[in-house]
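FYI, not all chains are in this one, though none of them got moved.
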């Protein structure tokens, strides 16, 4: 009898297995009946800061194709050069710093002008330069100042480093799109370290034996590195950083002397060359990769009493065309509401940079799949088509949204440019079984496009001027 | 002994499971050794018509990436605004009607000119307009007349409604491409309802608990809707349609007063702006989404005694470039034959709108995977590369084919532009071990390009003039 019950439980297990298998055959990753706000899952501590990786096995992140990370770089912390298998967008949440990226084939356009003389040949100069200690000269690729609000595009395979030269933590969040064809591997985030290491290993990768992640020099034989770099074996071994466990963000003691222009030029764009038609390798070197989204003077939607919304897409940052990503920055005051809307052609990853808001989200079945307050440091995925409404509940609610389309479009449910405004009155009347007068109110009462006061009670007299 | 046989059967089950698992690891969705004509699977009955969903777990639909639906809208039936997670093409099989879609950000360009005066400010006008009952004014986005033969492109996330203002059923079929990157969710069809509901739920979604599908207002709290629309809670509740089970197609009692131009202008296209380079949001508002494929005068292949074939691709309907879809309309007479051909760069979903035909299809292994008569209302998937031959067996065979490439190309096996015509005679002779005379007959006997008489016996004297 005990035996038959064992058999029964086996059958049951088998049934579950089989059922799971069948359901899996055609993955329903976006069968989202319940969403939740995500927080960092794995924390990779380093000498000079930490990297927080959000669980990208959470169904909503899987569905969206995004991998999400948060970087906290301490003052004088240096995030060592790393590249990814996917294009990504990074937003500077807090602090300021220096950033460089090495675009393959581009020239070292930043050089110490005092030391290198025009016409001086490099090969000889090198010998002279050696051993001068302080007064050495250098040349390297472009270095940029970054500050709060900057949104930075990084193509796959392009190594990027960041240094915190401020005196508060430099905090960045970044979303990599694993689902588009810039990533030619499987749907896993794969950082390739040029220097440093990750003593914990890439825990987010299922099926890999957990072990320390080393920099890519580590995998080569020191003799080969010595020959490739024409250096001695000792130095080659040091490139491998085998012994130290400083992580991927190290602490710089003393000054960090890189060549950079004086602080901040006006961040205007000017006419940018387009990616297509010219060829990536011709224009990538001078292409703009960064845009600031925190300047209300360039906001796309602005209403002093409510807040502002700025967007970044391939029209104002052409590199996004090849990365197939865009971003939206929002900042709204207490009780301001972002009118209900959905993403037409993209998934979005919404990260709260400040304050809190109450958010409701509705899936394709008309079910409310999210109905919570979300606050600073939390992440919410908004899949394509899912309708969402946000209402600031704290003093100021600020967020950044990364979207998986270079020109992500939204459609609003209410407001002057909404879907309801585009529908005929008669249709609204018949569709919802309401009178034409009610239909007219549904259609015309809200004159704002995007932002409104949620404290404004229903039917409260004269409509507000539009946002 | 009974025990060991149980164990044996377990082992066997496990083996099957494991085997299934292994095979699944690399999905062979297009391993099609047997195809069959598909018919609607789930019927969603509504007050004013019904929606028939074809089983998109059928391997051939899975392989092609298409989701296929058929809409039957009764006279005075109104298909309430709905949007999808994928781009789709819709063909009007029968009847006539009005159609509107709400493109995000586009202006309401249709307005009652008698009531709104030029220069009149809207905000004030609204107060005057209220409560006038009959003489109310409206403004909304473009409304089009649709009729038999119209092929309509709908981008993802764009809400569309259809009204049957004729006196026979308005029948439409539509194919959505879940496999291209316009769909950023998983490979499931997800209609998002703006109004109405689906009491049966989306039965085609595996793994979701079956429950009624509501409109997206339903998922929001009424208080939030009231604030967003600046309406009272009562009206907000009515937007949710919670109690009524009228479905997604409702019956309009009385006149349906939407602003529309007088019946039908000539359907000529004119010069259309292209999607790329200008930006979707700038040109989408004036872009053409519809083209009629039933006018033999614009046919691509025409032979009075046999029939005609018309195609729609991104050259004659530029919006198809972003949707990555195209269509082919065919109409052939009894015993006419469409010469054997294959799709070079696309999958096709072939739906019979009238009559019947005998179809043979051959897969990559040279096996005949379909050999049946297919008739009105049936759907057949023709995967990329699969060779197919059609022969009308009834009075008139008419079909519409949706293809998963904006410029789907075919290659014919026989005929004046066929692959055999492009091959050297010597190659045909050696490849099939036939004499040069036979090879010449294989190559040159059929002078038509696409259509021929199947009643024409073999070697029947003088070749016909070409189609």
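Labels for the chains are A and B, by order of writing; each one numbers its residues from 1.
The definition used in the following text is that contacts are C-beta pairs under 8 Å (C-beta built on N, C-alpha and C of every residue); 3 or more make two chains touch, one makes a residue touch a chain.
The structure displayed is predicted, hence computed values, not measured ones.
> How many copies of the chain make up the whole complex, given that 2 are shown?
3
Criterion: only the chains that are shown with their structure count from here on.
> With chain centres taken as the means of their Cα atoms, state the distance from chain A to chain B in Å.
That gives a centre separation of 36 Å.
> Where on chain A does chain B make contact in their complex?
3, 7, 10, 14, 17-18, 21-31, 33, 63-65, 179-180, 315, 337, 339-340, 342-347, 360-369, 371, 383-385, 387, 389, 391, 404-405, 407, 409-415, 417, 419-428, 430-434, 436-438, 440-442, 444-447, 452, 454, 456-460, 463
> Write out the stretch or stretches of chain B touching chain A in their complex.
Within the complex, chain B contacts chain A at residues 3, 6, 10, 13-14, 17, 20-21, 24, 27, 57, 62, 78, 80-81, 83-85, 100, 102-106, 108, 123, 126, 129-131, 133, 136, 138, 140-141, 143, 155-159, 161, 163, 181-188, 190-197, 201-202, 205-209, 211, 213-221, 224-233, 235-236, 238-239, 241, 244, 250, 252, 256-259, 279-281.
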